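For this view, one protein chain was removed and the others were kept in their places.
Chain lettering (A and B) follows the sequence in which the chains are written, and residue indices restart at 1 in each chain.
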Amino acid sequence: MTVALSGSKIAKQLGKKFPGAVIKAGADSLLLKGESLLAVAEYLKTTPDLDFDFLNYITAVDYYDYFEVVYQFTSLKHNHGLVLKVRCYDRENPTLPSVVSLWRGADLQEREIYDLLGISFEGHPNLRRIVLWEGFDGHPLRKDFL
Amino acid sequence: MTTKEVTIQTEPFVVNIGPAHPSTHGVFRMRTTLDGEVIVNMEPIFGYLHRGIEKLAEERTYGGCIPLTDRLDYLASMSNNMAYCLAVEKLAGIPVPLRAEYIRVIMAELQRIASHLIAVGAFLNDCGAFMTPIVYMIREREKILDLFDMVCGQRLTYNYMRVGGVSQDLPAEFIPALRKFLKEMPGWINEYDRLLKQNEILLARAKGVGILPRELAINISASGPVLRASGVEWDLRRADPYSIYDRFEFDIPTGSAGDCYDRYRVRVEEMRQSLRILEQALKGLPEGEVRSEVPHLIRPPVGEAYGHIEAPRGELGFYLVSDGSIAPYRFHVRAPTLINLTALNDMMKGWKVADLILIFGSIDICLAEVDR
Partner (left out) sequence: MEIEEVYSRQQIDEAEGRQINELIARSQEPIPDPDDWLDEELKRNVLLTSVDAVLDWARRTSLWPVFCFPACCAFEFMTTAASRFDISRFGMEIVRASPRQADLMITAGTLTWKMAPQVKRIYDQMAEPKWVIAMGACAISGGIFRSSYSVVPGYNRIIPVDVYLPGCPPRPEALLYAIRMIHKKIASRSLIQEGK
């Protein structure tokens, strides 16, 4: 049974290494600051006890004030999982660091989030529209689209 | 007399293997850079079937989204329904009666066999055995589709499962028909093995072709037969059991080399394991009701949930966010085939155009799920 790791436990571990990165730690998820995403993700992947080598999915939700990007990781060896969230308060030009260098599975998913919601990912090698055509006006999955 | 070595100056050129093509499984476009016949670079372009299902689901009720999920991976509709119903039940905390769980498992495993039949048949079609394997496999699939027709009246997009159970009980003639199918099917799979397992042409074309190394497979979040053929023993029915899968005994077939032949073998072995699960489920099927008491318009509490299952093509998950109203606030599909596509370029570099079709067929994608 995949154990869903509690956010508060990981938050204590992270708070020692990356002070100020964790904004909120709940029982099922962990909310991080946008800038510290890459460093924390690398720590989660390389620490022997945590070993999160499998990225389940990346998705993004449009709450009217902010965009929230959700990541879920699983460790195939230890069989535990973790949910990470990052918020983006900029409506015009939201940007976040890309995790493609750590997990290549993020490649097509980040392109899709850019296409449908407009969130750009810095460091992505090929950030272009993927399911809609160039010249499509707007980002459909935003709540204020048409 | 001296011999002069003559070299021909070659230049690579870009060929578009376009959306309407008989060998791409659907509307998929590949911009390949070829040097003679050898592939140098391949860029996949899709989105030709993007119907905006994620946006359409935000204007439908929770029960009304089930027909939309049918049309995602249309070759495995029962699995899509099951994953979505699991996600909603997790979000709203709705229990499922035991008979409904057994029926769901029976439908999901029958669907897995039907989907793998098409996957294997289309793969052999791409190999060059023009129509014979796929016509044989469609003959077996018709028997499964007759069983589904008996239960819910549809052959391809069933809309059978509901939040809290299934929509109607099994008719009286279903169980004898299923028993008859279970008696005959192992014989058919053995016949295919006898014809194909040591077939020289299949071995020459598929063994060692399109290798996906183990580390890369984990890094790109591949799942399903693609991951298991690369040597990783990770099956959600064993690692994170959902529904009642922890009561059944079955093996998880894995490959070792990660080439096309291993992916084909993993799918055939999975069909055998599904037959095993079906026998056990049929033996333990209890009496009872098939759907728990659920209001017509479900209003889950504010929150989010992620429900995932082992669909025939990989890990299919639904991420739902609810804001307390009758429609989902956000409906996201974790599409296994989109993520399995990530390493296609690496798998194809250095092979020829004929192998391109084969490698693409072996990862078994369904465009409706890639594009959603």
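We adopt the following convention: a residue touches a chain if its C-beta (ideal position, glycine included) is under 8 Å from a C-beta of that chain, and two chains touch if they have at least 3 such contacts.
Note that the structure is a prediction, hence the values are computed from the model and not measured.
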item: Given B:Met42, B:Leu75, B:Val88 or B:Leu278, the one touching the chain that is not displayed; value: B:Leu75
item: Hidden-chain contact residue, picked from the options A:Gly20, A:Pro48 or A:Gly135; value: A:Gly135
item: On chain B, residues whose C-beta touches the chain left out of the figure; value: 11-14, 18-22, 26-27, 31, 33, 35, 40, 43, 47-53, 55-56, 59, 67-68, 71, 74-75, 118, 134-135, 138-139, 141-142, 145, 155-157, 367-368
item: In chain A, positions touching the absent partner; value: 128-129, 132-136, 140, 145-146
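To be clear about the criterion, only the chains that are shown with their structure count from here on.
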item: CA centroid of chain A to CA centroid of chain B, Å; value: 26
item: Contacting residues of chain A [partner chain B, same complex]; value: 1-2, 53-57, 59, 61-62, 70, 72, 76, 79, 83, 103-105, 107-109, 112, 116, 129-133, 140-141
item: Complex contact set, residues of chain B against chain A; value: 46-47, 50, 52, 54-55, 216, 218-222, 232, 234, 239-241, 306, 308, 315, 317, 319, 321, 329-330, 332, 334, 338-339, 341-343, 371-372
